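Only one protein chain is missing; all other protein chains are in place.
In order of appearance the chains are A, B and C, and numbering begins at 1 in each one.
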Amino acid sequence: MASSDWMDITGWSESFCSWSMDNVHDILPSSDIDMEVTIPSTWAWQNPITVGPIFNIQSGFASIQPALESFMHATIMCTVVFGMMMTTMLAIPYIERKFIGRLMDRLGATTTLRSLWVGESGVTAGEWWNQLPFGMGTPIGWAVNALNSTWGNSHELETVSRVNNRSYHGYWFLLPGFFQAFADFMKFATKEHIVPRNADKVVYEVAPVIILATTVMVFAFVPFGPHIYAANPELSLIFMMAIFGVAPLGVFFAGWASNNKYTLIGGMRSAAQLTAYEIPLLITVLGVAVLSGSFNIIEIVDFQMGQDEGNVWNIFLMPLGALLFLVTMIAEVERIPFDMPEAEAELVEGWWTEYGGIRWGLMFAAEYMRAYAACILFALFFLGGWEAPFQHTLSDLPLVGGLISFVFSLIPGVSWVLLKAWGLFAVFVWIRASLHRVRTDQILEFGWRYLLPLSMVNLVFAMVLRLMFWTGEPWALWVPAAVTVISGGLFVVLAIDEDKEALEVQRRPYSTQTVIKASPGSHRD
Amino acid sequence: MAEEGQNYSVFNSRMLVDVVGDVTDEALKASRMKDIIGVLAGRMFNWGQRKSLFPLHLGIKCCALEMAAAGASRFDAERFGVFFRSSPRQCDVLLVNGPVSKKFADPIVRLWEQMPEPKWCIAMGECAISGGPYFQSYNILEGVDTVIPVDVYIPGCPPRPEALIDGFDKLRQKIIRIGAAPDDAIPASTAPMIPGDE
Amino acid sequence: MGNTVSPDSQKSAAQAVADAASAIEGVEAEVVERSSGTNPRNVVVVSASPESWRFLAENLYSEHAVDHCSMVTGIHWPDAEAERRWEVVYHLLRTGVRDPPIENGLVRPMMANPTKLRGASVPIELEIHVHIPDTTTPSVDSVQDIWVGADWNEKETWDLVGIDFDGHQGMRRVLQPHETPQGFHPLQKQHHLRYHGFEEMYDDAQGFMRKPADVGKIK
Partner (left out) sequence: MAEMWISMGPQHPMTHGLWTLKVKVDGETVVDTEPDLGYIHRGVEKICESRDFTQITTYCDRLCYASANTWSHAYIYAAEDLLEVEVPERAEYIRLVAVELQRIASHLMWLGAYGPDIGNLSVMVWCLREREMMMDLLQELGGSRMHYNFPRVGGVKRDLPHGFAQRARAKLKLFLNRIQEYEALFDESTVFLVRSQGVGYAKPEEMVNHGVTGPNLRAGGVNYDIRWAHPYSVYSELDWAPPVERSSIKGADCYDRYRVRVEEMRVSASLVLQALDKMPGGADTYHEPEDPMILAKAPTRAPEGTTGAHHFEDSRGESMFYIAGGGEGRGKQPYRVSIRSPMFITIPYAAKCMIGYKVADIPAIMGSFDPCIGETDR
């Protein structure tokens, strides 16, 4: 049966739309309006002509009411999902800046809003609110003075005001650094827009639009909770994967249009890399769909949560699939170690070197959105979406079971999805802090030679699991346990199976197997 | 509002945008809404600009290592929103940290032109301020302000990372006064702000 | 092998090279002992005539395995006597570096033991002075093809001091701006530093005048 929790936003909005439309329908005049006019016959025409309809506003409205309701419902849901995505996405740059700072043993951004009233080390903008007309500034003046005396410069304690004077050390509970993303984005908005002289102007302007539009469209099909989705077609998984793959086209356009050699190479690299990684990604996602038996993301999650369906998270059934999905998603959103298209080291900034100001800011945000979408998808496909970990086992406990299940029913499903997604983004950042950048041809070779066959194996394994071992009711406990243990063992054996003898003899265990150097130039062999 | 050779009769969107733009502008000005929005939005965008100053990843000489040290973990400059980008299009501060030779004069002016407004220039170290120990050399310009206007000077050879971060603080103080109320709160002296001298 | 090359083995090796070098006509060589702090150093100091320099270089490279050209220096002596107006000083080293042997697919690093080095494998240091008589276009034979390391040093010497190297391919200005006027070689003694009796910038194509005063510029 479909999972559900109290935060039934689609239900509320549907009922609200139908309620409001019914009220409108009732208010409308129900009597027929007869606007029939008969023009008497005269010398010019013999029989009288009747002109004008007889219509009833209420019945006319009734005929269009369902369409109106669904339109209104769709608008509300789109705004709700977009708003939820944008607000919850604010944590992503914060996690990135702070966690990568901690991994690098430093503090990371500590910007706070306080310097609005505190000013910069004692220098403030003067009584700027007096410039507001009609004396509107005075309340702002009061507020600033009040804040200044509690948290600002004119605090009576000398030390406090000296520290506040610095105005950039945030209080810990104010999440210091959280507003750095705001500050960056506002600065992008006020930057001058420069188009290179002989850039391909139309394509230069269209490229950010393509990237941003497709990235936001992906979230139309991503359900945040059982009842929080903008659209829930039967094949939502396929729709989303299709739209997810369009953004690299925009990346290539941007690279081409900027008329700069670096961006051209960056654009071509991204096109090559994403085609190499689109196929293993789709096959892995196909494996998930096969295992959960449906192309609809909500049904996939229900299958993992359902007491009577699967009741096992896919990560335990398909650890190889989870790993493949993680690797291909990192390549898809172009984060280190698959960071070639915007490799700072040799391409200055890769395909977006020529973009500055708001266009670059939006593409910067689009990249975070794609990473955020990747994390949410991983949470939905493999970590059981909006099911709390050990939800049913905990609530079946003898003593505290009742209380726990009550608490679980209070917490909306969307909070679990967000927690898992943010945790996964921390894993993305961790990978970014510890790995180097893989070279372009090695990326492609790794994609074609290792990921593709592995994803095939994973798909076959999913089919076998689904057809042979699944008997309609929930998985027998030993199946996921066996799969996890075996794949864990396999991974450990393969990963640390160093060629011991080679290391002692200092033979080179990893001399690159790349394609023989296609070097037209003189290469000293 | 129309360039020469423009066909007046043909209705095009460019003309429409201009007309609408001017009309709304006049209306806002008349209803003083422009002031309200201008002042409030000005303060927010000023805060945004101050809090995220992206210097260019340009390392000329020894001060570049102090810039790197300022970016590293001991004197973390990212605490104050200083994030090094390597493309001039995405930077607001050109941190010149070494001597400008005649050969590098044209490239540094081109870098300065590539940066979008509003942009600032910080001359870090003696070489960028006045040619430093090489002021007599046949190949070194005496200071960066022979070629580009400089906003903040940070003396020192090389200045310590704390001085660099204090230089960014001086720049923020300069930015906060942009669009501020011209009353006595602002120090009258317009002498160049040398960090550490007051 | 924590210690260093023994001074006497170095002295005998240097003496051998010095005798062989002074056998060539137009070349006088002797071993000079210089003590830099705690360790005496034996340097083969050679003064060669411009004509014999090329032959001496090939001889050193082939017979005495002098395989490393450390530095090429050009000096301008305007008030020296006529035939010593220009001087080029070469610093060469015999490093004794060979490609390490390869055994069963693995490279065996060559760890020379400094104390046991004898004879031709002892690293020695040579300093060769080539004096050029007074001309407006001083030039010496290039050794670019013998020691490729000297290539960029020769380019730099021509760029800064103005001593040309015959037979040098790709001679161009490396350190100064490409549009520096011909014939401007700053290390020649007639050019002075700024503020040492010379006020404006050197005659440069980009026309940089002295720094404009900060009049009226709000900082």
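By our rule, a residue touches a chain if its C-beta (ideal position, glycine included) is under 8 Å from a C-beta of that chain, and two chains touch if they have at least 3 such contacts.
Being a predicted model, the structure only gives us computed values, none of them experimental.
For the chain excluded from display, the touched partners among the shown chains of the whole complex are A, B, C. Considering the whole complex, the residue from B:N46, B:Q90, B:N139 or B:Q173 that touches the absent chain is B:N139.
Residue C:N3 is the one among C:N3, C:T135, C:Q169 or C:Q190 that touches the chain not shown.
On the side of chain A, the interface with the absent chain consists of residues 100, 103-106, 261-262, 265, 336-337, 339-340, 343-348, 432-442, 506, 508-512, 514, 517-525, using the contact rule stated above.
Seen from chain B, the chain kept out of the figure touches residues 56-62, 64-66, 68-69, 71-74, 86, 88, 98-99, 101, 103-104, 107, 111, 133-134, 136-140, 157-158, 160. Residue-level contact of chain C with the missing chain is found at 1-5, 34-39, 41, 43, 67-71, 73, 75, 89, 91, 93, 95-100, 102, 105-112, 114, 123, 125, 127, 147-153, 156, 160, 173-177, 186-187, 191, 193, 196.
Basically, only the chains that are shown with their structure count from here on.
Distance between chain centres (mean CA atoms), chain A to chain B: 34 Å.
In terms of their C-alpha centroids, the spacing between chain B and chain C amounts to 46 Å. The mean-CA centres of chain A and chain C are about 62 angstrom from one another, to the nearest whole unit. Counting partner chains per residue, chain A shows two or more touched chains at no residue at all. Counting partners per residue, chain C has no residue that reaches two or more other chains.
Residues 101-103, 105-106, 130, 135-139, 141-143, 145-146, 149-151, 153, 190-193 of chain B are the ones that touch chain C when the two sit in their complex.
Every residue of chain B that touches chain A in the complex is listed here, in rising order: 32, 35-36, 39-40, 43-52, 57, 72-73, 76, 78-81, 85-87, 89-90, 92, 114-118, 169, 172-173, 175-177, 179-183, 185-186. Listed in rising order, the residues of chain A touching chain B in the complex are 97, 101, 104-111, 113, 115-116, 119-121, 123-134, 136-137, 168, 179-180, 182-187, 189-194, 344, 348-349, 352-357, 360.
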